[in-house]
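Note that this complex is displayed minus one protein chain, with the remaining chains in position.
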Amino acid sequence: MIIKPHRGQPLWIAFLLHRISGVGLAIFLPFHFYLLGLALEQSETMDGLLRWSDYPLVKFAEFGLVFLLAVHMFGGLRLLALEFLPWNDRQKTLAAIAVALSFLLAIGFLMRAV
Amino acid sequence: MSGFRIYLLQRISAMIMAPLVLLHLGVMIVAIQGGLDSTEILSRTRGSLFWGGTYGLFVLAVSIHAAIGIRVVLFEWLSIKDIKLTLVSWLVFAVLLMMGARAVYAIVA
Partner (left out) sequence: MQEPADRLEVSVWRGDASGGGHVIYQVPRQPSQTILDVVTWIQREQDAQLSYRFSCRVGMCGSCAMMVNGIPRWTCRTHVQKVVQGNRLMIEPLRNLPVIKDLACDMNEFFAKWKAAEGQFSPRKTRHDPIEPVLPESPKRIAANAAIECINCAICYASCDVVSWNPGYLGPAALNRAWTLQNDERDSGQRARLKAVASDAGCHNCHSHANCTTYCPNELNPSASIAGLKRLAANAVFTGNL
């Protein structure tokens, strides 16, 4: 996918990341809720599925999910500040900080998860 | 509900969720120490009013937030409008709320 010339600037990329992470999380959630719902009557199935989380590939996927969640949240916090607090000129810097924090958080999760 | 009020609802649900997301990430890090096990998780959450209330609120907020977010994406990128848009948005809200509520019940009951 080639990004059109007028779209390449940092805050537009921040928007894209926010939208993709949001849609990704919205798709993930029903599966997540389903897995937890298994505890009701099918705890063996649940345990079986939870065993998958030992695999490195799944751990990496979890890292990805945590990253998406963190990036959506920190990006969202930047937006809440933009919309409810007095204007701050450093939006690009804040966007970069949001991504960096998200990455650190996700790496921290991965380190604890292995 | 006017477009602006829907926007506000989404922002308010976001503000409610921010601390809950941090809590959830913290809980996950603690929970996965030594591997995930359903009995271990459930032993901590069964009968807990605190976990039920906290995660119940989380589910409500995320259902509202995600439904409105998806609504905007459907409108802007798929050009879905009017009654179709309203129906799909409510559907997303209902599915997330019901599955989420069931999940909370499953670990707390």
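Here the chain labels run A and B in written order, and each chain numbers its own residues starting at 1.
Please note the rule applied: a residue touches a chain if its C-beta (ideal position, glycine included) is under 8 Å from a C-beta of that chain, and two chains touch if they have at least 3 such contacts.
No experiment lies behind these values; they were computed from the predicted model shown.
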| item | value |
| --- | --- |
| Visible chains that the absent chain touches, using the contact criterion stated earlier | A, B |
| On chain A, residues whose C-beta touches the chain left out of the figure | 4-7, 9, 11-12, 15, 79, 82-84, 87, 91 |
| Interface with the unshown chain - residue positions in chain B | 2-5, 7-8, 75-77 |
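The working rule: only the chains that are shown with their structure count from here on.
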| item | value |
| --- | --- |
| For the chain A and chain B complex, residues of the former touching the latter | 19, 22-23, 25-26, 29-30, 32-34, 36-40, 43, 46-47, 50, 53-54, 66, 69-70, 73, 76-77, 80, 83-84, 105, 108-109, 112-113 |
| Complex interface listing, chain B residues touching chain A | 11, 14-15, 17-18, 21-22, 25, 28-29, 32-33, 35-39, 41-42, 62, 66, 69-70, 73, 92, 95-96, 99-100, 102-107, 109 |
